[in-house]
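Read the structure below first, then the notes.
A single protein chain has been removed from this complex, and every other one stays in its place.
Order of writing sets the labels: A and B. Residues in every chain begin at 1.
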Amino acid sequence: MNEFVEQFLLEARELIEQAAGDLLALEQRPDDPDRVDSVFRAFHTLKGAAGIVEFEAMGRALHAVEGVLTGVRSKESALSTTMIDECLACLDQVTRWLDDMEVTGKVPTEARPAADAIVQRFLGITRPAASGLQVGDWLARLQEASPGHFSEAQTALRYLPHADAFFRGEDPLAFIRELPGLVSIELALSDPATPFDDIDPFTCGMEILALSKADAEAVTRSLADVSDQIEVHAIRPRTASDAALAPLARSILEAQILLLREPRQSGGSGQAASAGQVSINVCRHAGIDPAADQIAAALNSDDIASIIKAIEHALQNQQGDVSAEKSEQPRIPSSATARVLRVETTRIDTLVNLTGELTVVKNALGHLATQAQSGLDTKAVAGTLRRLQMQLDRLVGEVQRAVLRIRVVPMRQMFQRFPRPVREISAGVGKSVTFAVEGEDTEADTAIVEALFEPLLHVLRNSIDHGVEDFGQRIASGKPPTATIVLRAFRELDNVIVEVEDDGRGVDVDRVREVAVTRGLVEADTLERMTDADIVDLIFASGFSTAREVTGLSGRGVGMDAVRTAVERLGGRVSIDSRSSIGTVVRLTLPFTVMIARVMTIEAAGQAFGIPLDAVVETAMIPRDRIVPIGQAMAFAWRGRTVPLVSLAASLGLTSHVSTNAAEARVVITVAGGQLGAIEVERLGERMDVMIKPMDGLLGGMSGVAGTTLLGDGRVLIVLDVQELFN
Amino acid sequence: MILANTKHVLIIDDAALVRAYYRQTLEQAGYRVDEALNGLEALEKILLHSFDLLIVDINMPQMDGLTFLRTLRDKEPPLSAIPALVTSTEAGQQDIASARAAGANYYVVKPLKRELLTELVGMLCGVTA
Partner (left out) sequence: MTVTRVDKGKIELAGTCPSDDAETLFQFLLEDRSAEVDWSRCERAHTAVIQVLLASGCKITGALGGNFLGEYIDAALRRAGGKIRPFPAGL
């Protein structure tokens, strides 16, 4: 691989994360100049990096994006949701290119079409519409019908009174009349095709759409009596509150300032006058008349500077929430690609120190050996040896711990990957979700952090899809229309706990019970004796996936059972705590330290074992007639050496599945402690990296076993300690 | 019925389809709309009616948008001060800068979505609730 490519991949991925984070932040606050700067710089730097590795297509695509962002940066255009989406999509494509490069080690050859497509999209990008998200067709209709009103409103509402509303004595429009901050109303018939003659004047068949300056909560409260017939949508959900200028309006005003700064054309005063007029118009449209009047006064004075000042004044005053706190810009640490880690130097220093101490012990051993050779008595030798062994024992332990510390990274880098998918999933099912993250500084082994992403994503998907109720239901149960989902991590003794908490409807115990019985997961009488908590836990049972869960979203062939398996394979466990109509907490408990071994898997007596690869010399087929008993054990000659043979089946007291009459024995030749050995096996498996849960407590004393782990198919893999095996 | 506060927009574009699209969109939103095929025709029309906004396409035969705009801005008030929205297929920095230098109040890239058009026109004309 080109030596630059590896570095390029590392840096490019970091830049992508930075840019994505900035873009998502900008979605909440499109006016944040620091973020705009940051995202621009990220794309700009990415473009430069592409140049270094001579990835022409990527450079070209990024150049197009950079061009649009320049306009945003210079305030000539405002950042729209469409732009943000397109930028994110571009980052996705770049990520795909990077993945390709990682595999091939070279610049992708088929990148041009995708790059062209990106360039096209960015050239054709229109200036932003004032508001972004469209939820449902009615909102779009409302916006199209009266866009002027739409841009001043904070809340949109759809009221579909029941057909018998009139009979019940209700006057729907009277409710609307009382709406706080009412801006405008749209009326439509639910069924416009009905001929006039066939209409029943006493059946209500109207759709009432309305826009209000008040916020969604106020609107919802005002219509509490008919909450089951309304749909409320916040137009500017989290950003500016009342009286803030829409991004488009700001953009126009800023353009007028630029126009006013243009050198005057020959004698003509038209451009200044038109700029002033447009600014006044924009302010009147936005309902900020004092600002409009101020600009008009400045216009009369014919003094360009004062006109500019008046417009700037309008812009500043209408900034909405200009909070003093600067949004923190976390330096995003390396998104641990599988093979590369960024590590705090202090942790490396610890290792270096330990190496020093080990060297001291090593030298002492060497000295002792010399002494022994020149006749030092056995007892003295034994004494020193014992002392040195104890030191070594302590040091090895410390080295192990230090190495594990190096592998430990904060959750942040994985947590950071969630806001975007959560946003997409929520949008996909039309639900409004606030996603919060807690405890991102919590540390855990990098392997665990990496491996948790998929299961957590699935839990989140589940939560949004099933846990969170839709708008109407939430309002009907008195909950805030926007659901909250929290992803949190914290340490507890030797464990790392990761939780996904939502304020949704909780797990439907009855439905779980139903499904469990239908799918024969549990006997009916056992079910009787189970507590609600136990029943809820059945969600993790394999075979549980209900038909309702197999939506396009959740149905990627992954059920909650896969989540449990994945977590258990990491040496952890998962549980669920659900309270009906209050919410659900899914809790993953993982061990803080793990050991990773690269093993070769083998099978003997139907049990799967792992042999650490660094102990494996070779595999061979040995003719049975060459295996001879030596003392209590069996052995054979191999390359001029005598190799003791251990049969795992026999040593575990299990029945071998291979007849000893077979002509040849399949063996794995191992080395440990300088000694060769051979292990007879029935089948050879693949090589894998496994996370071994260290054996401690009672099982820690078991000879020959280093630890256990769970395989993907749920079987237990016993990892062997080869040295102990041959003792 | 033309109410006293109906805003009057002039669409200057040589493409019939574009003019029809803008006209339909804006009339539905309650604006009064007129059309011109090029800069020359536009200069004549603005002498006849008082417009609240001009929507000018940059690329037109016989007198392109920017030339028209420069000519306009050079005239006597109130004609010279009519707000002008420039439309173009290009999105380059240079294009935007040139349009501004010619006296454009705002610049958008075609194709223009309906909602954006009505929103923009509303703001530029100062339509109130």
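Simple rule for what comes next: a residue touches a chain if its C-beta (ideal position, glycine included) is under 8 Å from a C-beta of that chain, and two chains touch if they have at least 3 such contacts.
Computed from a predicted model, the values in this text were never measured in an experiment.
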(request) Identify the visible chains that the left-out chain touches across the whole complex. (result) A
(request) May I ask which residue of A:Leu10, A:Leu24, A:Ala117 or A:Ala145 touches the chain that does not appear here? (result) A:Ala145
(request) Decide which residue listed in A:Pro113, A:Pro192 or A:Gly674 touches the omitted chain of the complex. (result) A:Pro192
(request) Among A:Pro147, A:Pro172 or A:Pro591, choose the residue that contacts the chain missing from this document, as touch is defined above. (result) A:Pro172
(request) Can you list, in ascending order, the chain A residues touching the missing chain? (result) 145-146, 161, 165-166, 171-174, 177, 182, 184-189, 192-197, 199, 201-202, 204-206
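Convention: only the chains that are shown with their structure count from here on.
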(request) Please report how many Å separate the Cα centroid of chain A from that of chain B, as a whole number. (result) 46
(request) Give every residue of chain B touching chain A within the complex, in rising order. (result) 29, 70, 72-75, 77-84, 90-93, 96, 100-101, 103-109, 111-116, 118-120, 122-129
(request) Can you check the complex and tell me which residues of chain A touch chain B? (result) 67-68, 70-71, 76, 122-130, 140, 143-144, 147-152, 183-184, 248-249, 252, 255-256, 258-259, 262, 265-271, 273-278, 280-287
